[in-house]
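One structure is given here, and the rest of the page talks about it.
Only one protein chain is missing; all other protein chains are in place.
Per-chain residue numbering starts at 1, and chain names A and B are given in the order in which the chains are listed.
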Amino acid sequence: MRDVAVIAYAQTPNVRTERTRNEVEMLMPIIDEVVQKSGVPRQEIGFTCSGSSDYIAGQCFSFVMAVDAVGAWPPIMESHVEMDGAWALYEAWIKIQCGEVDSALVFSFGRSSMGETAETLTLQTDPYTMAPLGPDAISMAALQARSGLDAGVFSERDMAEVAARSRRDALSNPEAQLAGEFDPEALLKSPYLVSPLRAHDCPPISDGAAAMVIAADDTARNACDKPVWIRGIDHRLETHQLGSRDLARSPSTALAGEKAGVGQGKVDIAELHAPFSHQELILKQALGLDDDVRINPSGGALAANPIMSAGLARIGEASRQIAGGAAQRAVAHATSGPCLQQNLVCVLEG
Amino acid sequence: MAEHAAVIGVGQTDFDAKREDVSQVGLIREAAERALADAELDWADIDAVVVGKAPDMFEGVMMPELFLAEALGGVGKPMLRVHTAGSVGGSTAIVAASLVQSGVHERVLTVAYEKQSESNAMWALSIKMPFTPIMVAGAGGFFAPLIRGYMERSGAPEDTGIRVALKDRLNALKNPLAHLKLPDVNFEMIQNSPMLWDPVRYLETCPSSDGACALVIGNEKHARAASAPPAWIHATNMKTEPTMFAGRDQVMPKAGLECAAGLYKKAGIQDPRKEIDCAEIYVPFSWFEPMWMENLHFAPINEGWKMTYEGATALDGDLPVNMSGGVLSTNAIGASGMVRFAEAAMQVRGQAGEHQIDGAKKALGHAYGGGSQYFSMWIVADQPLQ
Partner (left out) sequence: MSEENEPITRIITPVHVEYTYTPGVASERFLRGVREGKLLGGACDACGRVYVPSRGACPRCAAPTSEFRELSDKGTVITFCVVRVPAENIDVELPYCTASILLDGADISFTGLIQGCPFEEVRIGMRVQAVWKPEAEWDFSIGNIQHFEPNSEADVPFEDIKEYS
C-alpha cells in the first residue's frame, strides 16, 4: 500500500441557511483555498472526487454544476459518489493505491436548509415496506436511542453530557454553528422532542461544504511540512431493516474500526460523525475508545451537520488537530443511512 | 497498476419497458445472480459491492443502495454508490476495477440499474425551478441541437442517422436480452417514423427500459483460476469537463477526445481502428455513432459518418460498433454504461452468441453522460496486458 496523506483541508463556516450563495459560489473559495494550501499545482492534481445527494439539493444531477467550481479545463479525471464526501475520499484513496495518480481533490457539499431534511430522509428507507409508513430521520433515531436506553448501554444523562460537551467545544470552533455553555442537568429538564430525544440530542440543520487535497508518498512530503497520514481506512454496512438490527450497537463500525487498525496504537482524539447524542456513545463503544480519548473537539455533528459533508468534515477536523500538534494519532468516522447503517473509519497519524 | 484485474462474470437482466414481475430488489438480484453463476462464485466469495445508477429521483428513493444492500450480499462488506450522470454504468465498473487493481480486494461485485417504470424520468429531468421556465425537452431536446451542429460541420448525408438506427436495430434482433426489437425494421420504417426533436426521429432514439447489469471483477489469481475465459482489463479512463463554458465545443468535446487518447496510451494502442476489434459505445440518438467515431479517434474529424456509410461499423465491417443493438435498443439509463462495458467483455470472452464477432481479442466499452461532458471507457482483451 502507498502512504497517502491529507495535505490540505478547508470548509465553509456552517450556517443554518446560506441565503446568498449557490453551491458553486460556496465551493469555489474553499476549493481554491485547499489547492493553494496543498502546494500541488491545480493542473497536476491527478483525480477529483465529490460526494453529494440530489435529494438534498432538490434537483437531478446537482453534482454536475459543482464541477464549475473545480476548474475542469482542460478536462479532468473525475468521479462522484451519491454519498457523504468521506466515501469520495475513499474512492480517491483507492485511485491513488492503483498507482494511477499521486494526488486528488475531494469535496462535498450539502444544504439541508433547502428542504425538510428529516422528511426527505424518509425517502432513504425501503420504498415498498417502510417509506409508505413515513418514518422521519428523528423518529428513527429515537427508536435507536430507546433501544440503547432500555438495554442499559447509556442513560439520558450520558446523552445530555455529550450534547453539553459538544456545544462547549464548538465555542472554540469558528466554523461551528451551534455553540454555548449548557448544564446537563438543565438540559434534562427540557421537554422531549421525539421521546426519548430532546432538542439538544438532535443535530442542527446546516448548510456547508468541505474540500480536501490528499497526496501519496513524496508528493505529500514535498508539498507539505506536516502531512497527516491515512494509516487505515475502511467502511462497512449493515442491513437496512431496523427490526433485524441490534440498534444499540454498531457492528459495522466495530468491523471497519478493526480493519482500519484503530486498536493498533493509542488514540489521542476521535472525530465521530454522530448526528444524535446517543450515537456518539454507541460509536465510542464500537470503536473501543477509552475514556481518555478526546471526542469531537470540533463540536462534531451536534454543532454542525451539513448532510453529505459532515462525514468528510470529521476527517478534515481530525487532520487539523494533528497538523496543529494537538494530537499524534486520531480516529475519524463518517456515517450514512438510517440509525448508523453504514460506517467509515479512518485512522490518521502525524 | 498494483494488480491485474479481469471480468470473470457477466450478468444482465432481461430488459423491458416495465419489469412489473420484479421489484428493484428482484431486478438487481437477477443481474447479480447471473453474474455470480457465470463466475461460478457464491455471495460469500465477494469482498465488496459497487452500485451505480442515474439520479435517485428516477425511482423516487434516496440512495437506494442502502435498502438494496442486503439483497446484494453487502451486509458486513464495503459498499460504494457511484453517480456520474449517464456515464455512471461505465464509471461504476471502473471504480469496481480499481478496488481490485489497487490490491485492496480480490473479487468485487458491481451492479448498475434503472427501473424507470417506478417513476418518471422525464418528470425528474424537468423539475420546475423558480426563475427559469423550462424549454429544453428532456435529453432529446438537449442533444438534437448538437446533432444539428454536427450535420452543419460535417456535411454528413441526412440519412446517416437512419442508417445507424437500421444497423443497431438489426443487431438487436440477434441479442436475446435486447428490449426493443422490430423484426420487420427497414430503412423506410425509420425514415417515416415521426420527428420528435427535429432532426431526430422516433426510431433514431432510445427506448426507456427497466433493467440491470452486473459484473464480477477478480484479480489475476482468480482470473486464472476461472473456468470461463476472463476479459482482462487493459486500461480504464474517465474524463469530465464543465457543462457550459465560453468556447466549449459541445459537438466534439475535448473530455471525450482526451479520455480516448489517454485510454489508448495506457493500453499501448497506437492505431485504435486497426488494433481494436469491436466497440460497444453509448449512442442514445443514432447520430452519435458518427460523432463518437471521430471523438474516439477511429475516424478523422467530420468524417465519422463515412464509417457508417461504408459499412465499417456493421457486424461484418472492419470495426463493428454496437453489436448488442446498443442503447438505441435497450436503455436502462443507469445500467446502460455498464451494459456497454459488459458487451465488450462478452466479445473478448467469446460469450456474445449470435452477435459475436469472430476472433474478437480486444474491445472498447464506452459511456458518456451529462451534456456530453462525462466520459468513461475501458479496453478489455483476451490476454493480460504485457
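What we mean here is this: a contact is a pair of C-beta atoms (placed from the backbone, for glycine too) under 8 Å apart; a residue touches a chain by one contact, two chains touch by 3 or more.
Because the structure is predicted, anything quoted here is derived from the model rather than measured.
Chemist: Sort through A:13, A:58 or A:99 and give me the one touching the missing partner chain.
Modeler: From the options A:13, A:58 or A:99, the contact with the absent chain belongs to A:58.
Chemist: From the list A:127, A:232, A:257 or A:275, pick the residue that touches the absent chain.
Modeler: From the options A:127, A:232, A:257 or A:275, the contact with the absent chain belongs to A:127.
Chemist: Of the residues listed, A:25, A:150 or A:218, which one is in contact with the missing chain?
Modeler: Missing-chain contact among the listed residues: A:25.
Chemist: Under the stated touch rule, tell me which residues of subunit A contact the chain that is not displayed.
Modeler: 18-22, 24-25, 28, 31-32, 42, 55, 58, 65, 67-73, 111, 113-116, 119-120, 123, 127-128, 131-132
Chemist: What is the set of subunit B residues that contact the non-displayed chain in the whole complex?
Modeler: 20-21, 60, 120, 122-123, 126-138, 140-141, 144-146, 148-149, 152-153, 194-200, 242-251
By our rule, only the chains that are shown with their structure count from here on.
Chemist: In their complex, what parts of subunit A are in touch with subunit B?
Modeler: Per the stated touch rule, the residues are 1, 48, 53-55, 58-61, 63-65, 67-68, 72-83, 87, 90-91, 94-95, 97-100, 120-121, 123-128, 130-131, 234-241, 251-252, 255, 336-338, 341-342.
Chemist: Where on subunit B does subunit A make contact in their complex?
Modeler: Those residues of subunit B that touch subunit A are 1-2, 23-24, 55-64, 66-67, 69-70, 74-85, 91, 94-95, 98-99, 101-104, 118, 124-125, 127, 129, 237-243, 245, 253-255, 258-259, 370-371, 373-374.
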